[in-house]
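The complex is shown incomplete by one protein chain, all other protein chains being positioned as in the whole.
To keep things simple, chains are lettered A, B and C as they appear, and every chain counts its residues starting from 1.
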């Protein structure tokens, strides 16, 4: 199997993201993100392992757009408070650590949004966005191993969400400013 | 613009990955990775910012397959030595920090593979794999902001490379073992 | 040599921190940190390797006290702007990466405070606090290898600074609140 066929299998998994329902949920989540700028609420992001790297990529873009976003587990993440938004990225939503992070965060009465491969049943979750792919532990047979299809779907979904956020709230100028800073090598990214 | 159209723009950028040349380069890189198991060489990975999160996702899969792979900048990364393989992920390949890391690593006579959006001219680079998308600082107009298209292409290219590595060297049993460990929640991933 | 003697050698290196000059510099730095709450400036922290782990420990405490502090290199770190405070922890202050981070940050006209083992000559540095120990590359013979004495001195100096910050600006209530959150296991620290 050559590279072309593998990429096609990735595209096949992306089909779910093109459905109208996800478009609507994306807008709803963007609305919740935007609302925190009014309520002075923070946005927290968490994922374990590779889902966490996707989460960090997402948090970075939110911060670049000027939002107060933080990654759970980083040194400079403040405590959570009531009505903050907490976006969890997890294929199955069911591993012990993910369940405990949700439990601990929920004690602060944050609003928990779960982005997962399949439906996650947990009354602590306020909104569950299902983006397909495949969780690490699913019996489903897919081309890529472990949770790769989910992680790719998550990165593309969240980057698309960022695009829609920019358009919906006219953040183009802010993007241009950051782009300019990168061109002048003024952001100490390591 | 709804989610569907954004995903299509992502797919449009993925076209370059389906070309025969990249398939060949992917096989060559896999061969170099595999060779390190014979020479007892290490594989190092580096990227700055979001390219770094893609790099960590890649390093994680290599380690799960049993390779001696390490991420530059993590606490448990050993010193480099002659003929180790060093895979750098960078849209432009030109920011100051990326150039420094290449300079410093090159003093150890490692073989440097650069995965970038555009061609990178640097005689220290042993192999340059161009995967398109768009670097953060390019003037190119693309749908997603900054280097997102490059980062998505990089994640998908490297995950596809992992798939081909599994097939070419019959690592299915190893994948099955790791999957089983995840199912039994025996991997302390945070 | 038993543990007792090694600890005594550590204490011997700590003597420099007890001198009156450092006490004064500590107060000056605390004043600069506090001032950012008025000017709405951010505090950035950076260190490479083990100095970076000390830096993260420091940034975590600043955030817990309610300051807007960020670690360079983490996903959720915003861009720097004029008059922000940038605290760099580096034994020698002279490695290529540290010099480049200073160069890049300086383009944003931030105020750079360097905490180092020895004096660092660099006109980009606004304030240099010398805390002894020993840099990784110094010829000095000390008991602990590499830069360990510097890193220990840095952690203790910065934790003492935090103590003095709490006292000088009456932040005890805030500390009590965070302690209580830890007791109730409400902070998702991983």
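The definition used in the following text is that a residue touches a chain if its C-beta (ideal position, glycine included) is under 8 Å from a C-beta of that chain, and two chains touch if they have at least 3 such contacts.
Since this is a predicted model, take the numbers as computed values, not measurements.
Engineer: Where the complex has a chain not shown, which of C:26, C:85, C:102 or C:125 is the residue touching it?
Structural biologist: C:26
Engineer: Pick out which of B:104, B:130 or B:175 touches the chain that's been left out of the picture.
Structural biologist: Only one of B:104, B:130 or B:175 touches the chain omitted from view, namely B:104.
Engineer: Among C:69, C:110 or C:178, which one is in touch with the chain left out?
Structural biologist: Considering the complete complex, C:178 is the one touching the chain left out.
Engineer: Could you list which residues of chain A touch the chain missing from the display?
Structural biologist: Per the touch rule, chain A residues meeting the hidden chain are 53, 73, 75, 96-97, 100-101, 103-104, 190.
Engineer: Spell out the interface residues on chain B facing the chain that's missing from view.
Structural biologist: Touching the chain left out of view, chain B contributes residues 46, 56-57, 59-60, 62-64, 69-80, 97, 100-101, 104-105, 107-108, 178, 181, 184-190.
Engineer: Residues on chain C that touch the omitted chain in the whole complex?
Structural biologist: These residues of chain C touch the chain that is not shown: 1-4, 6-8, 10-11, 14, 17-20, 22-23, 26, 48-50, 52-54, 56-57, 60-61, 64, 73, 95-97, 136-137, 143-146, 148, 151-152, 155-157, 159-160, 162-164, 166-167, 175, 178-179, 182-183, 185, 188-190.
Going forward, only the chains that are shown with their structure count from here on.
Engineer: Can you name the chain that lies farthest from chain B, using the mean of each chain's Cα atoms as its centre?
Structural biologist: The chain lying farthest from chain B is C.
Engineer: Centroid of chain A to centroid of chain C, CA atoms only: how many Å?
Structural biologist: 32
Engineer: Take the average of all CA coordinates in chain A, do the same for chain B, and state the distance between these two points in whole angstrom.
Structural biologist: 21
Engineer: Would you give the residues of chain A that are in contact with at least 2 other chains, written as numbers and ranges?
Structural biologist: 56-57, 60, 64, 73, 97, 178, 185, 188-190
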